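For reference, the structure is listed below as structure tokens.
Apart from one protein chain that is not included, each protein chain of the complex appears where it belongs.
Take a look at chain A:
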């Protein structure tokens, strides 16, 4: 493909390499480092004049450092006369803080969905999937969960918090029947994992035979890993929007779905001016 360059920030070089491999390209040469006073320094190592540039940087790890690095790389490419600069941000940082203002951008945004990849994983890895039940750990995820349940033609359930009186701790209430079923918890991100671990306990005591958790972004900060190790999950499945190798060493229950092909296909289609909406319901080969 002519006139296209892909650069990787330092947050997730593994994913960037996978994306580049799928596109049959080499990653662009760029040097990112920090001076001794911890200021970030970026130097693009090849010409980007007139090129369609994609920069892959995920909002994980040291978020502020990675964000600054991304901004500086974008700025450097613009100054070096790139014809278009697109940021590929698999896990978008600070998305939870402004729940009211989600999606306030002046520039085009393509929000891809992991759903097709999740469906594929369920069919290939959970033998009893035809009789399973998809569960949302909170009321907010109901739409996401029903969408998956419909495509698999299975039932769904949800857990919501009920507060009886002002000073009482929230109770978790299960809405739906999970007796003798394999339960699959689905959510967009797992940070400290308090909610999903409680949900798993609830499901087991309500009669579920096995509990899986499938989460798009596995942030796993704080006590998350020890909570998962102590909880009763069959498996905790995340995508590779955030690097998981280190965490997998400490927790054998974590499995990873590779979504590099979705991002690579999105890049290819954007570059060729084709529609990206095909990816909302299909996983590229």
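Here is the rule we use: contacts are C-beta pairs under 8 Å (C-beta built on N, C-alpha and C of every residue); 3 or more make two chains touch, one makes a residue touch a chain; residues count from 1.
Quick note on the criterion: contacts and distances are computed from a predicted model.
Engineer: For the chain that is missing from this picture, which UniProt protein name fits: "Transcription initiation factor IIA subunit 1", "AP-4 complex subunit epsilon", "FAD-dependent oxidoreductase domain-containing protein 2" or "Phosphoribosyl pyrophosphate synthetase-associated protein 1"?
Structural biologist: Matching the unshown chain against "Transcription initiation factor IIA subunit 1", "AP-4 complex subunit epsilon", "FAD-dependent oxidoreductase domain-containing protein 2" or "Phosphoribosyl pyrophosphate synthetase-associated protein 1" yields "Phosphoribosyl pyrophosphate synthetase-associated protein 1".
Engineer: From the list A:36, A:111, A:153 or A:179, pick the residue that touches the absent chain.
Structural biologist: A:36
Engineer: Of the listed residues A:13, A:61, A:140 or A:207, which contacts the missing chain in the full complex?
Structural biologist: Looking across A:13, A:61, A:140 or A:207, the contact with the absent chain belongs to A:61.
Engineer: Across the whole complex, list the residues on chain A that are touched by the chain not included here.
Structural biologist: Interface with the chain not displayed, on the chain A side: 35-45, 48, 61-65, 67-68, 71-73, 75-76, 79-80, 93-94, 96-97, 191-192, 219, 221-222.
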